[in-house]
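All protein chains of the complex are present and in place, except for one that has been dropped.
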Amino acid sequence: MAGTVIPFGPQHPVLPEPLHLNLKIEDEIVISATPAFGYVHRGLEKLADIRDFRQMIQVVERVCGICSMIHALTYCQGLESLMGVEPPPRARFLRVIWSELHRLHSHLLWLGLFADAMGFESLFMQLWKVRERIMDMNEATAGNRVILSVNVIGGVRRDLDPGQTGWILSELAEVEKGIKAMGRTILHDYTVQKRTRGKGVLSREQALELGCVGPMLRSCGVAQDMRLLGYAAYGELDFAPVVERDGDCYARCRVRFAELGQSIDLIRQSIGKLPAGDISVPVKGRPEGEIVARAEQPRGECLYYIKANGGKFLDRLRIRTPTFANIPALTVMLPGIELADVPVVLLSIDPCVSCTER
Amino acid sequence: MTITADRIESGELCRAVAALKEQGCRFVTITCVRADSAGAELLYHFDRELSLSHLRLTVSGDEVPSICGIYASAFLVENEIQDQFGLRFIGLTPDYQRTLYLQGEDSAPPFRGPSGPDRGE
Partner (left out) sequence: MGMGLIDNLISTARRRSPWLLHFDCGSCNGCDIETLACLTPVYDVERFGVVNVGNPKHADILLVTGTVNLRNREVLAVLFEQIPEPKVVVAIGACGLSGGIFREAPNVVGGVDKVIPVDVYVPGCPARPEAIIDGVVLALEKFREKSKGKGEGK
């Protein structure tokens, strides 16, 4: 039987979001995969026409709820460099703390969903149990569990007092314990290895040519991490990108798992070095000119292009999210694998459809 | 502040992009800015070792050569620009025929025409 087409999605149990794939299969083996989009498209870049550049912070936070803090951070950093504003040192360190809390919650969420895609439901539940501690930290420090709304142009909106930083450190110790306890299962369990090793392999050259970003690229042996640009306070912190060589689903899993530890370490470093002082500077005037701002989201490089004309409204706001860059890799990774492995390989790119379509 | 970008003509686009690929650049994305109702400006972004380089192409008509033959991953962003700005990329595969996000006959490209707060409803 040649070429049966199986529609995958938009409503599918393993997908938390609607993404559609047309899978052409032959004897359970995928021959080609064509993605289809548009189920989450809103067109929010166009909202820049009717919301002014400050109101747009609230809009870009809602490009994606999972990495909302870093979306707002990228946007604010772009506008800050356009307007010549230097956020105070304390704000830069606080931004790192919230960014890394976001990365922690996003990676735990992904590891959970990935476990669920393999049919490993108890691991999913355990990971999400640990994740709730991060959500509590978000809520206690920013007032909301998911969309933090801490960034403003010129700094941050909220401060952390010593009691809060002490509490964050003790909570992080608990989170670390929880992660360690699950590390053995995630990294060494027979079932996990069987489902992920050698699946969806990308070589270093392929990954670069397909324009992959973030953990996808780092799992193929490329040490690329936008945090190395030194934005916020990353330039003053000590870290190195996590790199794996194999380029398969297991390597991606290892990269993200190791980044959990890295994020905890970065938060500890930032709390240790947290300077005293203001958390924001007053900003006057309006932006003018064009700029490209980049930051590292849990899923990889995020790029904002901002063009302003000195008025209240931006001329153009363009958002290139990490999943948008990682989706072309699917068309290379999916052909040749078994139909039953499609959910695992699909989830291994950490798809965020609301980011992709905006 | 503006981005320093090499200005190119649409005839030399593919050669310039291929040259960047030779140097080992990673294709990042394309940004489209509609200059006025008639033309558009395309910015091609490339990354190498964390530094960005840009190509700037001004389009007067509706047609642009596709760079899918050089960087296959460009298909997604080129389809998006086709959808949103009503441009046409020549040689684009796979071509979603302006149905990547939009429902075809239901909707006009939202970014077509002048931008600004008065555009509203």
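Here the chain labels run A and B in written order, and each chain numbers its own residues starting at 1.
Here, contacts are C-beta pairs under 8 Å (C-beta built on N, C-alpha and C of every residue); 3 or more make two chains touch, one makes a residue touch a chain.
The model shown is predicted, which means the values in this text are computed figures rather than measured ones.
Although it is not drawn here, the omitted chain touches the following shown chains in the complete assembly: A, B. In the complete complex, the residue from A:135, A:281 or A:339 that touches the missing chain is A:135. Touch with the hidden chain on the side of chain A covers residues 10-13, 16-18, 38-44, 46-47, 50, 58-59, 62-66, 68, 109, 112, 124-126, 128-129, 131-132, 135, 145-147, 352, 354. Listed here are the chain B residues that touch the chain not shown: 101-103, 106-107, 110, 120-121.
As a convention for this text, only the chains that are shown with their structure count from here on.
The centroid of the Cα atoms in chain A and the matching centroid in chain B are 25 Å apart. Of all residues in chain A, those touching chain B in their complex are 34, 36-38, 41, 43, 46, 49-50, 81-82, 208-211, 224, 226, 228-229, 288-292, 294, 301, 303, 305, 307, 312-313, 315-316, 318, 320, 324-325, 327-329, 357. Put simply, chain B touches chain A in their complex at residues 1-3, 24, 26-29, 31-34, 43, 45, 47, 50, 52, 54, 71-73, 75-77, 84, 94, 96, 99-103, 110-111, 115-117, 119-120.
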